[in-house]
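After the structure tokens below, expect a handful of questions from me.
Heads up, one of the protein chains got dropped from this complex, but the rest are sitting where they should.
Chain lettering (A, B and C) follows the sequence in which the chains are written, and residue indices restart at 1 in each chain.
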Amino acid sequence: MIKVGIIGSTGYAGQELVRILLQHPDAEIVWYGSRSYIDKKYSDIFGNMFQLVDDVCLGENMDELADKADVIFTATPQGLCSSIINEDILSKTKVIDLSADFRIKDVETYEKWYGIEHKSPEFIDEAVYGLCEINRDDIKKARLIANPGCYPTCSTLSIYPMAKEGLIDMNTVIIDAKSGASGAGRGAKTANLYCEVNESIKAYGVASHRHTPEIEEQLSYASGEKVLINFTPHLVPMNRGILATSYATLKEKVTYDDVKKVYDKYYKDEYFVRVLEKDVCPETRWVEGSNFVDVNFKIDERTNRIIMMGAIDNVVKGAAGQAVQNMNIMFGLDENTGLKLVPMFP
Amino acid sequence: MIKVGIIGSTGYAGQELVRILLQHPDAEIVWYGSRSYIDKKYSDIFGNMFQLVDDVCLGENMDELADKADVIFTATPQGLCSSIINEDILSKTKVIDLSADFRIKDVETYEKWYGIEHKSPEFIDEAVYGLCEINRDDIKKARLIANPGCYPTCSTLSIYPMAKEGLIDMNTVIIDAKSGASGAGRGAKTANLYCEVNESIKAYGVASHRHTPEIEEQLSYASGEKVLINFTPHLVPMNRGILATSYATLKEKVTYDDVKKVYDKYYKDEYFVRVLEKDVCPETRWVEGSNFVDVNFKIDERTNRIIMMGAIDNVVKGAAGQAVQNMNIMFGLDENTGLKLVPMFP
Amino acid sequence: MIKVGIIGSTGYAGQELVRILLQHPDAEIVWYGSRSYIDKKYSDIFGNMFQLVDDVCLGENMDELADKADVIFTATPQGLCSSIINEDILSKTKVIDLSADFRIKDVETYEKWYGIEHKSPEFIDEAVYGLCEINRDDIKKARLIANPGCYPTCSTLSIYPMAKEGLIDMNTVIIDAKSGASGAGRGAKTANLYCEVNESIKAYGVASHRHTPEIEEQLSYASGEKVLINFTPHLVPMNRGILATSYATLKEKVTYDDVKKVYDKYYKDEYFVRVLEKDVCPETRWVEGSNFVDVNFKIDERTNRIIMMGAIDNVVKGAAGQAVQNMNIMFGLDENTGLKLVPMFP
Partner (left out) sequence: MIKVGIIGSTGYAGQELVRILLQHPDAEIVWYGSRSYIDKKYSDIFGNMFQLVDDVCLGENMDELADKADVIFTATPQGLCSSIINEDILSKTKVIDLSADFRIKDVETYEKWYGIEHKSPEFIDEAVYGLCEINRDDIKKARLIANPGCYPTCSTLSIYPMAKEGLIDMNTVIIDAKSGASGAGRGAKTANLYCEVNESIKAYGVASHRHTPEIEEQLSYASGEKVLINFTPHLVPMNRGILATSYATLKEKVTYDDVKKVYDKYYKDEYFVRVLEKDVCPETRWVEGSNFVDVNFKIDERTNRIIMMGAIDNVVKGAAGQAVQNMNIMFGLDENTGLKLVPMFP
């Protein structure tokens, strides 16, 4: 039984970790961390957990936690994980960080886009970017995982085969992404009130969203060249789900079958990536509550572009689900242990 | 492995049966019945099932199905199950009917409220009303289960202890219930379009809804007297969930602790019924995707009434989940096998 | 041109006052008060007002405001209006208070249910309860209006004819009400976040909501007897709208036509109250954005009860619209001036 500690268990990603781990056959939560709710019963905050979780919330005593837990998930704001991690902790326990602290290899880029100083740059190199389908082998040996961002997971996986095979002009990549409101977090802000989000759609962080360099870095690895993209996130009035619609110019004429083969090459053995049938567009409702990534593409011969689409549940594959997938890999379990969640509809 | 056939697998309740049974360790679906989609791939209709279900939809050949399946779920419109059932079928397989055909013991009452002739009244007596927490012992021995309606499940369970213990004046019971849109079914009607349901609430079937006699019958059994109630359902702009707010006059002065003891007497050992803590009101979000019934009550000393509240997921405990719970009981499994679904939030 | 000042112009009710008054032919807003946003451009907060309102938000200098404005709307939390009002202000300007400060004639009842001390009880007697359809004559002469609460407006108007004519047993009145999220206000609370409200329904303030004594007082006036009721509000995932479903036992046997005549007696000449046709249930979508109250009823002969239903837009007839209706009456305008807003659908 893997003993799990969660720092930040009362955000949406943290709560989803709890939901998933309660149904995981080989894991047991030993620490419900939450700075805001110390000593409060976890199920008083999340009524869904009534009679399922009896624990009260604890603070951030990392030393104690490192002794108790085989793995720590940090589902916390940027800057927290990097400020509390150290060699002693990593020598005792594994850490899966759901924040952005260790996702970007270039510390200057991190500090510029996030506007904060990185408190433990010495671990950046060691940290493995936990996009499981791409970095599985490194994850197996890792002590510290940088769990990918929600948008980067969806965007990268839907573009990856085309980038890797060199079929698209990487300088033409434009990603127009749409997310449900849980992506905005559980902080009490006027902008996130029901009446402010409902019945509206907007773009935000245009040409400046922090997930941009993360996606660029991953697409650079895939394509072998330095990539600059446009990435525009939008807020959609729904609880869960991310849809990424990406555009790129094709380097040469390709058919549907050509491209289908490329996607199948990378994904046909991946349990969590589903390459949809011809002309079927991904919809977030079909992955809700699950760890699936639904991807597909459409070639537009008129403009010589390919439209690549991906859908995930931002709280699962975009956060807690992928984190557990990383845990499974790190501990030598079947990758989909506890994660064969059938998407819930409607 | 229990072999399961589903008639009506492409409605919302039918699809939820599929979702639940795919995750059930001791059941296997052998027949995806759907009159409207014969020969169509199931996962072409429900994209969430892509790569999880490879089957195509079949028709209603009950003889063949009775040979193949250990249990048949009929998630079909009123009148269908009663028109296809017969002794031969029941001698070969068990039937769990999610329609209203066998819920009401008095055939005249059924025919009056439903406006159709009952085609197999000879099985009404045998059929067991599958409200598991109340009729568990009879369910064990049943061949034919009348799976309770969504509103009756939620209403009856939230009022049952008070009725059974004779603490309320049964002639004063008023049930004001609210349901998400999946309760209206998957038929293509203008009234159920997104833009017609969204951003609105309405009552419907006022003083005439078909679940009224079903609730009255169950409350009559509980209280030992003939009960007439007011039942008013409302349509709420959300996918899932039923909340029932019920009112009744107290026969004598009781305290919170008195009533709490009464609820605990009936429910403290029930896995699926959660009596909430004092002053916590049930919310449908806390049971979404699960088979839980959250109940609680509030005594109003000013008016000498008790307000009894219950929340369920109408598609789970109000339909598919309770049907599987019945199956578990009928086949001697642990009642919550495959049903320990943690509610999904948000 | 009536010069209007608004205190609390950046809440949902305040903003709706702005929307309505901008389209009012005889009114002009001269003061956008908002404690939280002083010196900030109004249209920076509410983008719908861009290029329509150029003003910046001001504070609460009541003396200056009383000199400038012919009427002041206070769309503020409980306790504010009563703490700033005085004879000098009322001698210079009229005040329409959208809070509860002057709604309840018995100061002890107010202080008990609201948990605060009333700062100017000397004006309670003078204040007129601005339920226009009932108190029109007094409103004409008033200096100070207590604009009714949203739930009380909807509840009282849907029950009033039956109470006034003595056709129902007032001790049996139960009001089960449902409101959209704008009723919870614009404060940044976790409980009001999109993901917390969406896809759920719950009761709140059961047997303890502050609108209870307000409704009881109005129904007492109507029926001529002291009335105690049960009132249960619910939160519904939609922006606007209140539906009240009320139950009462009939004193004697009445037909649909009998009751219809009673409703018509009080409402057939009322522009804003629409008694719907037989068997048509009020729906909040049909009044959205308008000042209408849609009412109807259903007699249940089985239980000898009547179910009375009413629907309003809580922000309009439940707040800003009725406030403007009061203004129109006070200033001798046609009551529906600037208020002939056609409900917006979908």
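The working rule: a residue touches a chain if its C-beta (ideal position, glycine included) is under 8 Å from a C-beta of that chain, and two chains touch if they have at least 3 such contacts.
None of the values given here were measured: they were computed from a predicted structure.
**Student:** So there's a chain missing from this view; which of the remaining chains does it actually touch?
**Tutor:** A, B, C
**Student:** From the listed residues A:S155, A:S223, A:T245 or A:Q325, report the one that touches the chain absent from this view.
**Tutor:** Of these options, the touching residue for the absent chain is A:T245.
**Student:** Among A:N198, A:Q218, A:N291 or A:Q325, single out the residue that touches the unshown chain.
**Tutor:** Checking each option in A:N198, A:Q218, A:N291 or A:Q325, the one touching the absent chain turns out to be A:N198.
**Student:** For a quick check of understanding: of A:L22, A:I116, A:I174 or A:A188, which residue touches the chain that isn't displayed?
**Tutor:** A:I174
**Student:** Of the residues in subunit B, which ones touch the absent chain?
**Tutor:** Where subunit B meets the chain not shown: residues 12, 181-182, 184, 186-190, 192-199, 237-239.
**Student:** Contact with the hidden chain only, please: which subunit A residues?
**Tutor:** Touching the chain left out of view, subunit A contributes residues 171, 174, 176, 178, 180, 195-196, 198-204, 206-207, 228-230, 232, 234, 236-241, 243, 245, 247, 281-286, 288, 298-300, 302-303, 305, 307, 309, 311, 346.
**Student:** Contact with the hidden chain only, please: which subunit C residues?
**Tutor:** Against the missing chain, subunit C presents residues 12, 15, 19, 22-23, 46-52, 182, 199, 239-240, 274, 276, 280, 283, 285-290, 294, 340-346.
Here, only the chains that are shown with their structure count from here on.
**Student:** Using mean CA coordinates as chain centres, what's the subunit A-subunit B distance in Å?
**Tutor:** Here subunit A and subunit B have centroids separated by 37 Å.
**Student:** Which parts of subunit B, given as residue numbers and ranges, touch two or more other chains?
**Tutor:** 199, 239-240, 283, 285-286, 288, 346, in rising order.
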